[in-house]
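A single protein chain has been omitted; all remaining protein chains appear in their positions.
Moving on to chain A:
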Amino acid sequence: MTDASANGQLLTTADGKPLKRALAKAQAHAKRRAFFLVLPLLAFILITFVMPIGQMLHKSFYNEGFTVNEDIGSGVRTPIMTNLKTWFDANPLGTEPDEAAYAALAADLVVLKDLRAAGQAGTRINYEKSGSRSMFTKAARGAEKLKPPFKEAIIKLDKDWADPELWRVMRDATSAYTANFYLAAIDRTKDVNGNIVNVEEARQVYVKLFWRTLKLSIMITLMTFILAYPIAHLLATLPLRYSNLLMILVLLPFWTSLLVRTTSWMILLQSQGVVNDALVGMGLLGDENRLQMMYNQMGTMVAMTHILLPFMVLPLYSVMRPINPSYVRAARSLGATSWTAFRRIYFPQTAPGIGAGALLVFILAVGYYITPALVGGADGQLISNLIAFHMQKSLNWSLAAALAAILLGCVMVLYWLYDRLIGIDNLKLG
């Protein structure tokens, strides 16, 4: 057949139809069928994974607690704090709240009372200024009895209503879109003039926790690598019938509940636990100075290293198994010592496995939650424990979402760095 496209002509089939269209038509049926086969999974992922994550991320910069009230029963959405918003729009940041401002507040409080939305609005303000929720519920309760001059009347209820910071928070909250949760997630806040400042030192927790999460994850990755490399090598070089048996031992933790594994570490490591008892029993340790191996960072590290070890062993094993022993032999015959042969020939060929294992363990460790919660104590908590706290206890979902988004961003950046430095196509998971 001649190459017609070289002459600028369109390739056609025997009966003159364009070849490309004929090909697409011939394959359309197979493509459609393939698409329908993956459709259930696609729908499942969209509904249960992509959408909730998208919603969660949306919550991190969008909170309508101070702008809209939605009636739970009827689903009717009513704007709230509209008078205050009008006043904020008319007066720039830094304006002393005057009688008009307080009058707007009083009018809005009446609306809050009617809608029973004082708690919701108060909670939104409370996220950024603690103690303000009760001020809202209290003020709304007697809202319609407030008489002008509203300024004195409201400040008489609680003198904190005069606090300029409260007014700054309320001004920000009248817009549902806000970056304040991200600021809070990196231990920053705004002062009364809207400048970004650090929160007071005693309340700086998140940045410290991010760093600790990063540090512990790197250390856990390193530990799993040091432990897994020789095991994987042993598994890869043993005859298949022995290596299969050993592989079962490596995989055994996978078949045990995570909770069981973590609690067995508690039994081993606690101050009245197996390890301490053994050390005391052997006389290596006095009964009064038993080692504190749990409820601190060490407990988190030991237990997580153990739990994540298979994720390092498996990718390493899968790259080591097909490496032909003749490579190292060739290097040796060419004059390399066994160390040089390892360093220059064997090790570089295992790099894709190291990359895959390290990335897998690191990403899992960064988001780990149960193990640090059980064995970490106050000292061994990771950022995910704080995210869980805001999800379940403080119910500040926006802050939890902001923290999670930052964590996701960090992982993405590391992934990108990995791709730039090593190349993601070099990754070999199994």
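FYI, contacts are C-beta pairs under 8 Å (C-beta built on N, C-alpha and C of every residue); 3 or more make two chains touch, one makes a residue touch a chain; residues count from 1.
The rule we apply is simple: contacts and distances are computed from a predicted model.
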Protein that the absent chain corresponds to, by UniProt name, given "Heme exporter protein C", "Spermidine/putrescine import ATP-binding protein PotA", "Tetratricopeptide repeat protein" or "Ligase-associated DNA damage response exonuclease": "Spermidine/putrescine import ATP-binding protein PotA"
Which of A:T95, A:N244 or A:T340 contacts the chain that the document leaves out: A:T340
Hidden partner chain, touching residue among A:A184, A:A331 or A:L360: A:A331
Residues of chain A in contact with the chain not shown: 324, 326-327, 329-338, 340-341, 344-345, 348-349, 351
